[in-house]
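Note that this complex is displayed minus one protein chain, with the remaining chains in position.
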Amino acid sequence: MNTAASDTAKPKTSRDWDLRAVAPFIALALLLVLGALANDNFISVANLSNVITRSAFIAIIALGATYVISSGGLDLSVGAMVAFVASLMILFMNSGVIADPLLMLIAGMALALAIGAACGLFNGLITTVGQIEPFIATLGTMGIYRGLTTWLSQGGAITLRDRELQALYRPVYFGEVLGVPVPIIAIFVTAAIAAFVLYRTRYGRHLIAVGSNEDVARYSGISVKRVRTIAYVVQGLCVAIAVLLYVPRLGSTSATTGILWELQAITAVVVGGTALRGGVGRIWGTVCGAFILEIVGNIMILSNFVSEYLIGAIQGAIIIIAMLVQRSLSRRS
Amino acid sequence: MNTAASDTAKPKTSRDWDLRAVAPFIALALLLVLGALANDNFISVANLSNVITRSAFIAIIALGATYVISSGGLDLSVGAMVAFVASLMILFMNSGVIADPLLMLIAGMALALAIGAACGLFNGLITTVGQIEPFIATLGTMGIYRGLTTWLSQGGAITLRDRELQALYRPVYFGEVLGVPVPIIAIFVTAAIAAFVLYRTRYGRHLIAVGSNEDVARYSGISVKRVRTIAYVVQGLCVAIAVLLYVPRLGSTSATTGILWELQAITAVVVGGTALRGGVGRIWGTVCGAFILEIVGNIMILSNFVSEYLIGAIQGAIIIIAMLVQRSLSRRS
Amino acid sequence: QEEKKVTIGVSIPAADHGWTAGVVYHAERVAKLLMEEHPGLTVLVKTSADPATQANAVQDLAVQGIDALVILPTDPDPLVNAIQQVKDAGTFVALVDRAPSNNDNGVRDLYVAGNNPALGRVAGEYIAATTPDAKVAVIRGLPIPIDQQRQDGFDQGIEGSNVEILERQYGNWNRDDAFRVTQDYLTKYPEIDVIWAQDDDMVVGVLEAIEQAGRTDIQYVVGGAGSKDMVKRVMDGDKMVPVDVLYPPAMIATAMQLTADSLYDQVPVSGEYILDATLVTKENAEQFYFPDSPF
């Protein structure tokens, strides 16, 4: 043990932080090079646009997770919440209470956002008012949301029935604006808003304070419970936005939708440079982390060297290597 | 990650601590009452012995998790590690390199322990020397262990072929000593050793110090990396012990063995009163937590009130309620 | 002679339990055979763990340029759109096993399937015929549509008989969960005649739990799919496993074969090929026994 070790643990100047913030982007760049070597098609616009488009779900959910994690919380229920919100949304749109498809679609989307926010609020209240460790609280609600979805779907799938509605809704995932797929726009717009709120507003400041040191926040007159609860609500809204993109893609959902997405979202957040202990939030890092995860999967499928049995192992190894690269980058300097 | 307001987080008298430590046992007692109301057979010796016996895997793994978590770490790879160690153990015993079944069995068991320790060491080194956030590091190794298992089993099952060996091995799960099933003995012996090491030895003291405040431990001349790494090795050994009990039960393993056991183990630890932030370790609480999880599942199936679709939801709700009961217990006084 | 260059993409679920492992095994086996047979042919086999990643995998295959797609969807409805895209690009699509709600020529050219409702029905009929007054405990798989189809088939199969279903619980197609559920069934019901476990993997756990409890009231267990272990037991005349219901993972091989034929022999292959859910008995077991398969 020497002093050098303890010195790196606590960065000395804001400089250090900058390198840490850049590290995920360097890891992403390295992966792009690796991908280009693995398969010629990798670097094509079509492929990259595919990959980024489909990272939208995890990226947007991970934006919410960045809020929760920077506030010192954790949400394991997001995958189940996707299934739950999507089920209710589709069931509502299948119910036919509104005749006009467009109106119905808008109502369905509003409903999804409301349910997402409500689920987030529920998570938030259990952890803050109920004072239960977030890991356990949201593991519990994960069970609840997934169980309710199973019950709603009676163990099967819930499929959007109305063809007209489906046709109307399809462009939300498959459409393009000025040549850019809608989900990509959704990622960047959501991230921009998230970044603005986190870095530029009063609430964002409070969030980071709560995550850094709860007591300091409390003594500074910040309502820790309120700030944290809102973070969970933001997470719920992000889940709902992901659902808005998810439903038109597959037009259907089931009790298995979104399984393990929580781990992917958290991984994206951490790979993006946000520490799990709270107090730091890196919105753009998170987006980058989500891209990294998706690209690793893409490279696995495009390259033909890896036995499909080993894909999981290689993915795991790549994540670890990416983190090691980050670490060694931020240690230099 | 702890939302508890600081005055409950730092209890004022030694009373409080005791109540917190006792809370899981009270929750367990309440569950027993609930179970007895749900079904007459619940409280029968046969049923309870079944339930406790099969909780052995999670309980023993969770003991290791208690070490890792009190040291301020986390291990998400344990479920995959179970599958990996079990696969290698069975493949070795199928290889027939040792003719005598008993010797082969002993060699196989020793091998399992060695592999478990090695996997733990690998996890430990990545998080400590590699300085990667444990959540991500062990998520990565989870992928690696599970991927390797899939590859070893070619996606199928790996079954112990030697009938004689199997017969010899069976009592390790199904046998009894003085009427007590072997797995139950294994739980309590492992827990007693774990408690002794954690509470009574120098290493245990250092472990808690590292989890409580890393800098302080370092200034006290404790090698933080060594202590943490050993905690992961202990976790690996606990996984191996669980494997030793697991293999004789079905005589086979597959790539799906142990899926989500990591979450169950962590839940058991937290339900048992150990905080995820580290610095506190409750061995007997963990054992109690593992029992609680298994009993909740048992009650679900024994009772007739719950639709099979809703079981997950009710289980989630019960965990949350159990934690709320704990909280309110430790707040009173 | 110069064979024309053709690429077939095969997208199947990851080998996450016995049956899918069998699918992977057969896909790999036939891919090799086909490529030997046709020097110009490339077969890309890709596995995915869940619908979302499989949709990605299909997209990735399409990016690489394929002439035909053989797909066994993890969950069909969520994948319809992804398949549709490939189909709309003019690629030949063979859909295997799991059908979406609208399974017509607009979505695919060829449909090869085992028969999920039949798997349930055959098991139900066997139980109704063998033990018409049996009390049956059922262990289901995961809450997804295939499971529901098997369940509905089973209910049809026992219709009209006195067979009583005690309970249905999810065993998640997992041996350990099946073991746990069975233990609890045994505690809860003093008398069970038959356990239908819907899948051979789960039967392993069921049998161990019964043996441990030392219960003799259970007359037999019916599984499904045709794993080599269970087929072997049927072949050997195991009392507890008198029959098995076939749901062969080799159906992927059939689909790949047919697809290759349609590309090379210019024989227009299309329509539906539904494989039977054959009842495996001691008499016919031998022909369904593949000792080399992982499943």
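Going in written order, the chains are labelled A, B and C, and every chain counts its residues from 1.
Throughout what follows, a contact is a pair of C-beta atoms (placed from the backbone, for glycine too) under 8 Å apart; a residue touches a chain by one contact, two chains touch by 3 or more.
The rule we apply is simple: contacts and distances are computed from a predicted model.
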item	value
Name per UniProt, for the chain absent here [options: "Dihydroorotate dehydrogenase", "Cysteine desulfurase IscS", "ABC transporter ATP-binding protein" or "Na+/H+ antiporter subunit G"]	"ABC transporter ATP-binding protein"
Options B:L31, B:I60, B:L165 or B:A217, residue touching the unrepresented chain	B:A217
Touching residue (missing chain; options A:S95, A:Q154, A:T201 or A:S328)	A:T201
Given A:S44, A:Q154 or A:S220, the one touching the chain that is not displayed	A:S220
Positions on chain B contacted by the hidden chain, ascending	7, 10-14, 17, 196, 200-202, 205-206, 208-209, 211-213, 215-217, 219-222, 279-280
Residues in chain A touching the chain absent from view	1-3, 10-15, 196, 200-202, 205-206, 208-209, 212-213, 215-223, 279
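Everything below uses one rule, namely that only the chains that are shown with their structure count from here on.
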item	value
Distance between the centres, which are taken as Cα means, of chain B and chain A, whole angstrom	29
Chain B: positions in contact with at least two other chains	150, 154-155, 309, 311
Multi-partner residues of chain C (at least 2 other chains)	14-15, 24, 140, 143
Complex interface listing, chain C residues touching chain A	14-15, 24, 44-47, 50-53, 55-57, 59-61, 63-65, 75, 77-82, 101, 140, 142-145, 147-148, 151
Chain B - residues contacting chain A, complex	1-6, 8, 76, 126, 130-133, 135-137, 139-148, 150-151, 154-155, 214-215, 218, 223-224, 263, 266-267, 270-271, 275-276, 307, 309-317, 319-320, 323-324, 327
Contact set on chain A toward chain C in their complex	39, 41, 44, 46-47, 50-51, 54, 57, 150, 153-157, 159, 174, 249-260, 294, 297-298, 301-302, 304, 308-309, 311-312
